[in-house]
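For this view, one protein chain was removed and the others were kept in their places.
Letters A and B name the chains as they come in the text, with residue numbers starting at 1 for each one.
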Amino acid sequence: MTALTMPRLALSGELRAIGHRLLAVVALCTVLSLMSDAFLTTGNILNVLRQAALVFLLASGLTLVILTAGLDLSVGANVGLSACLAASVIQATGSAFLGAAAGLVSGCAIGLGNGLLVTALRLPPFIATYGTLWVIHGLTYWFMAGATIHGLPPAFRALGSGYWLSVPIPVYLMFVFLAIGIGFARYTTWGQEIYAIGANPVAARLSGVPVNRRLALVYTVSGAMAGLASLIFLARLNSAEGDIGEPLTLPAIAAVLIGGTSLFGGVGTVSGTLVGALILTLVLNGMNLLAIDANWQPLVTGAILIIAVALDVLTRGRDGANR
Amino acid sequence: MAAVAETLAGATRDGGGTVPLFELRDISKSFPGVQALDGVSLEIRAGEVHVLLGENGAGKSSLMKVLCGAYQADKGEFLYRGERVAIRSPSDARALGIAVIFQEFSLVPYLNVAQNIFLGREPPGRIPGGVDHGRMHARARELLHLLGLEVDTRALIHTLGVAQQQLVEIAKALSQEARILVLDEPTSALSGRESERLFAMIRRLQSQGVAMIYISHRLAEVFQIGDRITVLRDGRKVGSLKPKDTTPDALVGLMVGRKVDTTYARQYCESPGEVVLEVRGMAAANGVNGIDLVVRAGEIVGLSGLVGAGRTEVARALFGADRVTAGEVRILGRSRIGAPDRAVRLGMALVPENRKREGLALIRSVGDNILLASLKRIFPRGWFSPAAGATVAKERIRQLRIATPGTRQLVQLLSGGNQQKVVVAKWLNADAKLFIFDEPTLGIDVGAKEEIFALIDQLVKRGAAVLMISSELSEVVKVCDRAYVMRDKRIVGELSRHEMTEDSILRLAMHDG
Partner (left out) sequence: MADLTLPLRGFGWERIPGAAYMLAVLSASFALVSNGFVDGTNLANIGMQSTILLLLALPMTLILMTEGIDLSMGAVLTLASVVLAAVAVKTGSVSLALAGALALGAAFGFANGALVAWLKLPPFVTTLGTMGIASGLALVITDAQSITGVGDDVVFFYAGKLAGVPVPLLIGVAAYLCTHWLLYQTRFGTYVFALGGNREALRLAGVRANAYLIGVYAFGGAMAGLAALLLTARISAGHPTAAIGMEFDAIAAVAIGGTSFEKGNGWLFGTVLGVLLVGVLRNGLNLLAVPSSLQVVAIGVLIIVALLIESVKDRA
């Protein structure tokens, strides 16, 4: 496997998997540029990319969880707690590095906790993560005690708001983790095992796949990515308060599903999630450009989620997967 | 309710000479590659217990499904009291008074007995939408009394034992004015005493004119309860007799003696190698106990027995899929397997009976499936190369002659035989030393069967050991070097090459069941 052939295969395989969704992106862009002059400006495009990057980073780990036919409803709350912890540490120590570390550790810990609930206690994923969602939510509010943390050091803020070569930094992170995600899912044995677990956990176990260990891994990764996303989010907003992160769960799940990953497991790609994040962000951006009230956004996201789920169920045709 | 009592009181036991209550004539049914039923005729008389006897795959369940409207017969006709009728759907069968008591009951666990019996047909109360509980329970009590079941109609189903649940299921059928009751292996989940009570109830129903078809493989019961015995073999009726005109051995002879449909001839293993699998006194959480067996390199050892004997449970326990509670399992000297991933690391392979549910990831490609058990072996550092993987998979496809357009084809689109080959390919890749095959040729046509046998032979010629679970006795006799026979979750005998015949295996598997 030479270095020359590998990237070529990567491109063709992934592109084939997300073909018509990319067309949807192109179509959306065309429609939006026709509907509003403000769309095709540099500022707006970069904004869209930055937003999509944030959603993607959060949803990339979630993709792995959904690939195993699981679910992580706590990602939004995870972002909230991790961001608040990171902000507090920065405020207390003045060190952006320590703050970032705190955020990442928090994300991983929550993810690992979810993983243990699912594997050791054998709780169904949607119930387990629904429970942790509320517990983390409560802890975040209690920790912040109603206060808001402002004014983070510029070095840290660059993570979310900064540019390099005129492109927002989160966009670079997006591509980095896209590559990592594709690499993991397609080019490691662990990735192959994760797909197998989603496709048929019984057969996977009887083929020698250590199912519990892999499940614990994907939930931890989902948590870790939430931790990373929380840093970007925090850097962008430059403030942290209790309800930060709340509205992120719905778009994250929607992005994964729009991207073609099935709730029933075993089918889907990380690059699909990126395209899904793009599609979602474009729709919301279009609404902004058309001066549609921002209050409509959760509504539209919810509707898109339901449509994506319906399409998933209709194409999979599988019954009895009760989530 | 009055109608039921009337029906039951009015019908009398048909002695013979009168028109039978129900008749099947020349029923045939085929599936792709398999003739499930071939011109079967059957007479059902009121008040008679008609036993249907046969090995696995003889056609008993197909016949039952045709009778209850789940399958459509290709040829043949049904006669109800001499008049032609059609059974095109389950409601047609119900309208004719045919009710089947399957092994999985259709009962709701947290509703009570009366509610279950009258599910969907609750007597209306005075307020619209309400239920007249008083009337419902009264009717239910009457029915249970008829069956001799002393259970509070207010009891929730999940608090009842299997035997009682079965009787509730029967009461449900009777409440729908069933005149022909089909019982599918009714004693398989019952204790001896519970079986006796079931027989008492059957005799009670007989005296009230209900006709019963009793499907079983337990010879002792057949003589105890049957008025007439029909033996099926390979989808054909090979005999219809009264119990007093026959003996258990004669019945066994009828059930067995299948035309050998393969020309495969194997060179048996004269000098087996080292001990690969050694099991002493194993018992497992899934119910098997007292398991002792040995398999050596170069041998194909059969594990025979009837459905429910516990063979798959033994396989699962060996593989670590179910918990071992006693005894010792050693593979190549290493013990304490514990979990499937360790079993695989130690060189075990399990080709499961239900390949779609347990052996394959149907929505994944042929290549993905072939590589699944050997990922760590082929890619030890964890970096997976799709190209390298595809090369390995292609070689297996060629070696096993798997009919697929390529490695990317989804496994669910392959035929049964080719799907089985994919499973075998998966384990070949894993370089296993012990292969456990559970019904390797189930649902596979004759040509592919021979290929599978040849494959298995190659495996042992190259030094692996094979434990083969099979219900097809001719297979076991042709292919295996030795065979263990199981019955009621224990190993009841071991047969050497010379002792192995279909007769001897069946006798061990069935007698005193």
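Here, contacts are C-beta pairs under 8 Å (C-beta built on N, C-alpha and C of every residue); 3 or more make two chains touch, one makes a residue touch a chain.
As the structure is a computational prediction, the values presented were derived from the model and not from experiment.
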Of B:92, B:122, B:278 or B:292, the residue that touches the missing chain is B:122
Residue touching the undisplayed chain, where the options are A:140, A:200 or A:281:
A:140
Using the document's contact rule, name the residues of chain A that touch the chain not shown here.
71, 73, 124, 126-127, 130-131, 134-135, 137-142, 145, 242, 250, 253, 263, 293, 295-303, 305-306, 309-310, 313-314, 319, 321-323
Which positions on chain B touch the chain that was left off?
90-91, 106-112, 115, 119-122, 125, 129-131, 133, 154, 156
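The rule we apply is simple: only the chains that are shown with their structure count from here on.
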Complex contacts: residues of chain A adjacent to chain B
1, 5, 9, 13, 186-193, 195-196, 199-200, 202-210, 266-267
In the complex, chain B touches chain A at residues 319, 321, 339-341, 343-345, 350, 352, 357-364, 368, 371-373, 375-376, 379, 382-388, 426, 430
